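Okay, here's the structure, questions in a sec.
What follows is an incomplete set of chains from the complex, kept in their original frame.
For clarity, chains are labelled A and B in written order, and residue numbers in each chain start from 1.
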């Protein structure tokens, strides 16, 4: 794409951890231009370098440093020629703001939970349910623009790992999570509470994992999305790790897989983003580690190639079979594949599918 | 019991973490006397204060400080009047040594895995399967003495929490563990590997959890112990926590429990050790925390009263029902209830049951 013709984008809530990941991914994106940054009122008017305490890998992109934080208004975005908004807004703010931008004709790719369970909003993970993107045509008809949600960070990893197992028939999913402190945001978790401890509670997380992974793997028909017909039982806990949500999963399948069959299903899994060569798509969405002690957050969180797709692959390891039950560990980068990265990938898919005028 | 008539006991492998817990629990035990300490050859002849780097709560008991480490020989123990040996030996050493002591007529209460799957050796958790103790009469007939094993630390917690659920009918158990570094022993885990990380692998742990919890909850009949007829699927991981193994469990039951029924089953659970008033028995073996974010290793690991039974209660929290599926978190003190504490309780039960001459 002609770099002079890149599509202008805005990052809403650009100073938090997920906002920073958006900035990192968009600063040199081949199709998108990082044109506007918004944040809360107390940051408005500051340079991004002053407003954001950079905490994701690498240095703050030079381009972003000097950008001025602006208030989040549909009019301002439109007048600036922005056609895509990436939202890292907190849940409370997101609902109204995102709907307003949609009404203003924008394409909103959101990491917030506000609209995920709306009937006409897809919870999109392009490798798992690219067809759900069709839902947005209904939104365009009603609202002018549209919202595409990505799922909760933990559900993102789980859904991506379940997708290749669909041919075996998924009956029941039991999952326990070991979630990184970055998932609570830069200041969301007190050091005193989690240091050398595990806290087996994350507000609403288990419900989100259960609900959203079933929606992602659900079936789109004329009436909307029918959730996948299996039960999910999730237990979610916070551990003193910085980045990377690890999951211990046990899946009851409809038939017993042959010895290497499940592993082969993971390894060979490719989907729309790979076929279309989307810029942020990992070559292999699911990486299987053969070692006896992987995946580990510290070692595997950045899995994914090419370089632009680091953190976009989920890593699976320690596959064990017991009859029709398959158990494994799974690691997902919570602020990349579980948040900003999937949103960017969603936008790339929407552009390719012609839902955003180039 | 007359303190002058307390039964002489030895701790085998007294310098490690589990050995230290034995020393702590026996130093002022009302029925047992801490009479002998053994350790590896390089410690022989040293005072315990010189040989052991004390790392469990409180100060090293004054009594133990001056005791001399002796080699582990059946003859030496017998000549010293020792009738009970508590074993914290490493697996490799345990098999032969423990069998030797049994042949010498001793009662061996072992934390080692060596004999756990022997047909005539019970894996005993007095609250769960006090009747299995009957197996030792077969050993006495064959060998003179006997061995009673306690289960793997993780299985101890799981079996204890499953016991009160038996009336609902246990169909399938899926469990993921968050295990403390102390479970690997004082020097078993490298700081570089686990700092700010999770390692989803502990050698043989999942097999032990699956096998031993089914043996503990199995049925003793004329032929031996028939394992419990449900499948266990375990995923075990190490987390950077010092003491306390947390478990996320989902249990498929035969019937759906009424709203507070499962909680009530845990809360009201009492068993033989409580009925008999054994000194190391916790008043309530299973404590249910009502808070939304408990149990936590740092806060709940020492649960259990009276003071002698601290660490002997398991803590359950966050009960959730989904049809016939019950999910909860569970915490067990890995070196107390999961190791030394249960061994001491086993010895107390055996004494009360007349298997050791007073």
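Worth pointing out:
Definition applied: contacts are C-beta pairs under 8 Å (C-beta built on N, C-alpha and C of every residue); 3 or more make two chains touch, one makes a residue touch a chain.
Keep in mind it's a predicted model, so treat the numbers as computed, not measured.
Each chain in view is the same protein; 2 are placed here, and the whole complex, as held in this structure file, contains 4 copies.
What we mean here is this: only the chains that are shown with their structure count from here on.
Averaged C-alpha coordinates give centres for subunit A and subunit B that are 43 Å from one another. Against subunit B, in their complex, subunit A makes its touches with residues 174, 176, 178, 196-201, 206, 231, 233, 235, 237, 239-242, 246, 248-250, 292-299, 317-318, 320, 322-323, 325, 327, 329.
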